[in-house]
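A single protein chain has been omitted from the complex, and every remaining protein chain is retained in its original position.
Read from first to last, the chains carry the letters A and B; within each, the first residue is number 1.
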Amino acid sequence: MNRRGNTLFVNAALVIGAAVTLYPLLWMLSASFMSNGEATTFPPHLIPHAATLDQYRQLFIRLNLGRAFLSSTIIAVVTTLVSLLFNSMAGYAFARLRFGGRERLFRLLLAALVIPGQVAMLPLFLLMKNLHLVNTYWGAILPALASVFGIFLIRQFMLSIPQDLLEAARIDGASELKIYWSVVMPLARPILATLAIYTFMTTWNDFMWPLIVLNDQRRYTLPVALASLVGEHALDIELMMAGSVVTVLPVLLLFLALQRHYIAGLTAGGIKG
Amino acid sequence: MKLRWMIAGLLLLGCAERRQPGVEQLEFWGLGREGEVVADLLPEFERRNPGIHVTLQQIPWIAAHEKLLTAHVGEATPDLAQMGNTWIPEFVAVGGLADLGPFAKASKTIDGGRGDFPGIWATNVVDGVLYGIPWYVDTRVMFYRSDVLAAVGYPQFPRTWSAWMDAMTRIQRERKCRYGILMPTNEFEPIEVIALSNGSTLLNADGTRGAFQAPPFREAFNFYVDVFHRGLAPVVSNTQVANLYQQFSQGEFAMHITGPWNVGEFKRRLPPEMNGKWATAPLPARDASAPTGVSIAGGASLVIFNASRHKAAARKLIEFLSEPAQQVRFFELTGDLPARRSAWTAPALANDPYFPAFREQLERVLPLPKVPEWEQIANNIFESGEAAIRRATTNQAALAALDRATDDILTKRRWVLAQKASR
Partner (left out) sequence: MKALRAESRAAGLFLAPALVILLVFFLLPVVAGFALSLTDFDLYSLGDIHNVRFVALHNYAAILRSEIFWTALGNTLYFSLVGGPLTVAVSLGAALLVNAKAACLKPLFRTIYFAPVVTTLVAVSVVFRFFYHPRFGALNRALGAIGLPQIDWLGDPRWAMPAIILLAVWKNFGYNMIIFIAGLQAIPDELYEASRIDGAGAWRQFRHITLPMLGPTFLFVGIVTAIGYLQLFAEPYVMTYGGPLNKTLSAVMLMYKEGFRWWRMGYAAAVAFLLCLVILLATAVQLRFQDKPERS
């Protein structure tokens, strides 16, 4: 294929691919601004005839989706901040603190990655029941406060922090905690950003565990609230689309704003692994 | 900086509840449409009981069973809830429900159940203890296009299975409607009522094994599947039916087995030209030896959870909702039939042409097996039906599989009963 034909082919394919990829999301956005029943009219159209905020009004006023939004935010923010602390401390320890059995312990942790989370869910639920944490935000947050993936990502990054830097600080008399907080963490900002974004998104999008541990409608996170709405309002398509938009928009915007960090971090962790 | 955020987050968690001092908070879970509508009755209750505030949560039926059970296991139950009476044995088995016997006897409104339908009251009694107060009764009857049935030679709805099959066949042959009847394949009630009408008990005597290959159920199952194989009913689940009321009025199907709430819905949603063109009738009997078929003693009760710390207030709410005046008001809002017989004399019910069918059917209702595992078994029943309808398996194989699955599910129950017997 000649060069010109090649360019045409590649870019045409990219454009078509982009259209196919974006269509569901664009449609979701558009239908959320349509009035009841408009999404099923013929001929099908992508742009609403008379854009309206009716569906959003219904969601937030009648169906109280704002509450689910709040729940999702609380759980995601607390989980992200605390897990960032816990994972970075552990990751740093595995990378730069010398102690006996370090490599063996780390390998053991990695092995745990193969176990699917669902195996733990039933007993975890019973544990939460005994701790009286069912139907509480803490019940949803606690299991996520540390993750092998997060520790792994941080450790890989911190391997690149020169040991001499830390030695120098130690000679100056700084405690390990101070070294961690004042020397290491500032250097680790890129990976912390990546992990923060990743954790926030994963927690925001999490479905199965919040479905199990949160019973009360008032504590539902957005994905769980959305799934329960589907049961009742299966035929109110425009309403469902508005619900989807509310659920997807925050993480999508977060991703668009910070994608460089996120993608860079993922590839670094993925390839070296 | 991070520390400040964390503290803020923790505070937010603590503030998740807002409490009003001095007023008792009563948590009430309502299900489905009833859960929405009962909100209209609560202001009057709160007016009469200023020290009690009721927080109502509405849960869709499809998730209700799961939610209630999970709530019990997670120790997050409300004070009282509406509960389908077929679920009561299950919740008793897990020790979730409070004994309402003494309360029922002492209450003048409830009067120990003397003013209720015996068949319905019995569904709330497990091992001699009363766990629920019937709120509304439910049974399934035939809703049909009286004009269409008259046109094929049935001014009265058919009273036997053979006449019923004949009517459906004629309707389709003469193109009065596209289908004779709508029976969504993911509902177990149509299969259950056909089986009950044929004398099936669904499970054996002490509820420890399936009786699905026994002749009564087998014949009923064959009849049910046959309706589909003859093309007299569409092979759809209820999620695939876009608009039941529209399709009924447009002649998509002429019959539908459903419950009392649809009387109100039909009246509201059918177009005006449908007035006088539809009616209700008791289910057809197997043959002329019985006046009508047998239907389900259904309905929902009000139950109080053992874990509740506001049982006295909950009892007050139950008593309020059991008053004939409230029962009639509730009926007017939902079309659900009152559990108190005295409420049936109200003009709204007595003069309504659609309810005699229900009253007649309520004379011939049977409870479904009172085993805790019933919900799971019932799900397997309609799944077997679906498989046989779609010819993924033969009727015989489907029933054999159903019995095997049921016996497996009931394994623990057999052991528990054996333990009890040996003690």
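Just so we're on the same page, contacts are C-beta pairs under 8 Å (C-beta built on N, C-alpha and C of every residue); 3 or more make two chains touch, one makes a residue touch a chain.
All of these numbers come straight from a predicted model, not from anything done at the bench.
S.K.: So which of the visible chains would the left-out chain be touching?
M.R.: Among the chains that are shown, those touched by the missing chain are A, B.
S.K.: Go through chain B and note every residue touching the omitted chain.
M.R.: Chain B touches the chain not shown through residues 65-66, 69-70, 72-73, 90, 93-96, 186, 236-237, 240, 242, 372-373, 375-376, 383, 386-387, 390, 392, 401, 405, 408-409, 411-413, 415-416, 419.
S.K.: Mind pulling the chain A residues that touch the left-out chain?
M.R.: 1, 3, 6-7, 10-11, 13-14, 17-18, 21-25, 27-28, 39-40, 44, 85-87, 89-90, 92-94, 97-100, 102, 109, 112, 114-127, 142-143, 145-146, 148, 151, 170, 175-177, 180, 201, 204-205, 207-208, 212, 222-224, 226-227, 230, 237, 240-241, 243-245, 247-248, 251-252, 254-256, 259, 263, 266-267, 270-271, 273
In this section, only the chains that are shown with their structure count from here on.
S.K.: Could you state the distance in Å from the CA-based centre of chain A to that of chain B?
M.R.: Centre-to-centre distance between chain A and chain B: 40 Å.
S.K.: Which of the residues in chain A end up touching chain B in this complex?
M.R.: Result: residues 74, 77-78, 81-82, 85, 125-126, 128-129, 132, 134-135, 137-138, 212-213, 215-219, 228, 231-232, 234-235 of chain A touch chain B.
S.K.: Quick check on the complex: what are the chain B residues that touch chain A?
M.R.: Checking each residue of chain B against chain A gives 2, 5-6, 9-10, 12-13, 16, 57, 59-60, 62-63, 67, 70-71, 73-76, 239, 242-243.
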